[in-house]
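Pasting a structure here, questions to come.
A single protein chain has been removed from this complex, and every other one stays in its place.
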Amino acid sequence: MSTTLPDIHSHGGHDEHGEHNPYHQHHFATMEQQFDTSKLGMWLFLVTEILLFGGLFVGFGLMQHRYPQQFIEAHEHLKQDIFGRPFPLYGTINTLVLLISSWTMVMGVNAAQTDQKKKTVRYLVLTILLACVFLGIKYVEYSHKFHDGLLPGIFYAHQSEDLIKGTHGYATFFAFYFMMTGLHGIHVLVGIGLLSWLVMRARRGDFSSAYYTPVDLVGLYWHIVDMIWIYLFPLYYLIS
Amino acid sequence: MDWLRAWMMPPQGSEFAKEIDFVYMALFWMSVLLFLMIAIPSVYFAWRYRYKPGRVTPHQTHNTTLEVIWTVGPLLLCVGIFFWGLNGWMKYSVAPGESMEISVTAKQWLWQFEYPDGSRTINDIHVPVNKPVKFTMTSEDVLHDFYVPDMRVKHDIIPGRYTQIWFTPTVLGPHNFTCAEYCGKDHSGMKGNLTVDNDADFAKWMETGGTEWEDYFNGKDPKKTPADWGKITYERVGCNSCHTTDGTKSKGPSWKGVYGSMVQLNNGTSVLADEAYIRESMMQPQAKVVKGFDPIMPTFQGLLKPNQANGLVAYIESLK
Partner (left out) sequence: MERAVTSGARIGDRPRPKKNYLNETRGFKSWALTVDHKRIGIMYLVGTLCAFLLGGIFALLVRLTLLTPAHKIFGLQVTAETYNRFFTLHGAVMVFLFIIPSIPGSLTNFVLPLMLGAKDVAFPRLNLASFYLWIVGAVMAVSSMIIGAVDTGWTFYTPYSTTTSGTVTLMTAAVFVLGFSSIFTGLNFIATVHKLRAPGMGWFDMPLFVWGMYSTALIQVLATPVLGITLVLLMLERVFQIGIFDSRIGGDPVLFQHFFWFYSHPAVYIMILPGMAIISELIPTFSRKTIFGYRAIAYASVSLALVSFIVWGHHMFVAGQSQLATVVFSALTFLVAIPSGVKVFNWLCTMYQGNISLETPMLYAISFLMLFAIGGLTGIFLGTLSTDVHLTDTYFVVAHFHYVMMGSTVTAFIGGLYYWWPKMTGRMYSEKWGQVSAVIWFIGFNATFLPQFILGSRGMPRRYYNYLDQFQPLHVFSTVGSWIIGLSLFMSAAVLLASLRKPADAPDNPWGGTTLEWQTSSPPITHNFEDQPVLENEPYDYRPKAVTH
């Protein structure tokens, strides 16, 4: 719309250096205002994300209160046998993978801010790869659960002696497990999509120290996705 | 002003009802007063300060004293009302220990009641006057809500949980109860009668084992035989968990063809399975145990109403 109308404001449409920035939207007075507003919007969105998961955390807590013993027993099935001791191998590796990906994301944002196009692309691609590793491990973990019949609700079909089918609580635990890690997985998937879009734009040379808003915002998103995992990990893998 | 209360509220069937109505009417008059405090000025100002061209209005931005008054005033009022409501509700929420307990099972779309002595009714209950009654309720399917308007009590009924209400009826005669939590197609048809009896009538009613017998067949086929009643009792009382009616062996002997036959007992003797034997087996099951079965049957002495025992005998007879 700004292209069809003459610019009526002397201070509009130009950044501090007096050059017209192609990404400047007409209703913002300055690029700085635009950046601040976008960042505020992203933070608000992230608050809704936290509340989305918050509902599930509260639900999990209430159900754990209802079935404390069953939940603890079910927890044990998220661990693997390492040198004869139960250890949450997949969960721990995934936590590390995500933590490293947060670091590569920070480096990517930093590179975009400092006009380093190649470095930006490299770190963003690295972040995508780490996200894929995370999902790969998640896939292995899920397929074990499917194989063991450790599934939500009426699909629960575990045959061994410890978590007997028909006892209330086990199926509920796995309902929450799949809901929460699944929803988180979807967020990782969306993150991969967003990062790929950033890579495309970064290769095209869209980002510079004057305009790096999308990289910054996706970075925020990615950190929140990591942070949610940081809460999911102890909730599901560590507590016993 | 009693006519106003009588117009706005259902008849008062309990002491609760009187207390709750008193709170209700107090809130009602308070609300009328507060409503007038808002409505009269708004209309009066609109008339008194009606538009005149060129009139300049005063620039009154705020008045801290007034703000404090209409913040603190309503707050105090609300605190008072809260405690008043809490007081009435606390009485309602804890049933006295000596209450008669009636179990309620709600399902789409009928009510089953079970008295302490095991007798059951559907959509119809009798309770003694001036004695506290406690209802312990659960649902077989979706949410329901047991609501007795005349007693001013109501509580949701939740599948997989037990909830309770209680009241002390003080007014003889019929009262309605109804479902107040939406439960599907016949939600509005899920209602019944609660009759408050004096002690003598209540005892008589209990003696007959509830009205399920009449109720169950009412309007459908009044010529149902005692055997049909026996079949219901067979399922209700739980005979069917050990006795089959098709000849297959279960924990107890099957009832098929028993009546009038000679039964081999575990002490080597045999006995004719007549009415007397069958009644004895219900009330003193260890007296004569059938060969090949363990003596595990509990006595039903005192648990079976005369009606039910008669029905069972007739039912077994019908299985010849």
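We call the chains A and B, going by the order they appear; numbering starts again at 1 in every chain.
In this section, a residue touches a chain if its C-beta (ideal position, glycine included) is under 8 Å from a C-beta of that chain, and two chains touch if they have at least 3 such contacts.
This structure is a prediction, so every number in the text was calculated from the model and none was measured.
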Hidden-chain contact residue, picked from the options B:Lys107, B:Lys134 or B:Lys154: B:Lys154
Contact residue for the chain not shown (choose from A:Ala112, A:Ala171, A:Ala202 or A:Ile224): A:Ala171
Contact footprint on chain A, counting only the chain that is left out: 1, 4-5, 8-9, 25-28, 33, 36-38, 40-41, 44-45, 47-49, 51-56, 59, 62-63, 66-67, 152-156, 168-169, 171-172, 175-176, 178-179
Residue ranges of chain B at the interface with the undisplayed chain: 7-10, 19-20, 23-24, 27, 31, 34-35, 38-39, 41-43, 45-46, 49-63, 66-67, 70-71, 74-75, 78-79, 81-82, 84-89, 92-93, 141-143, 145, 147, 149-150, 152-156, 158-161, 163, 176, 178-189
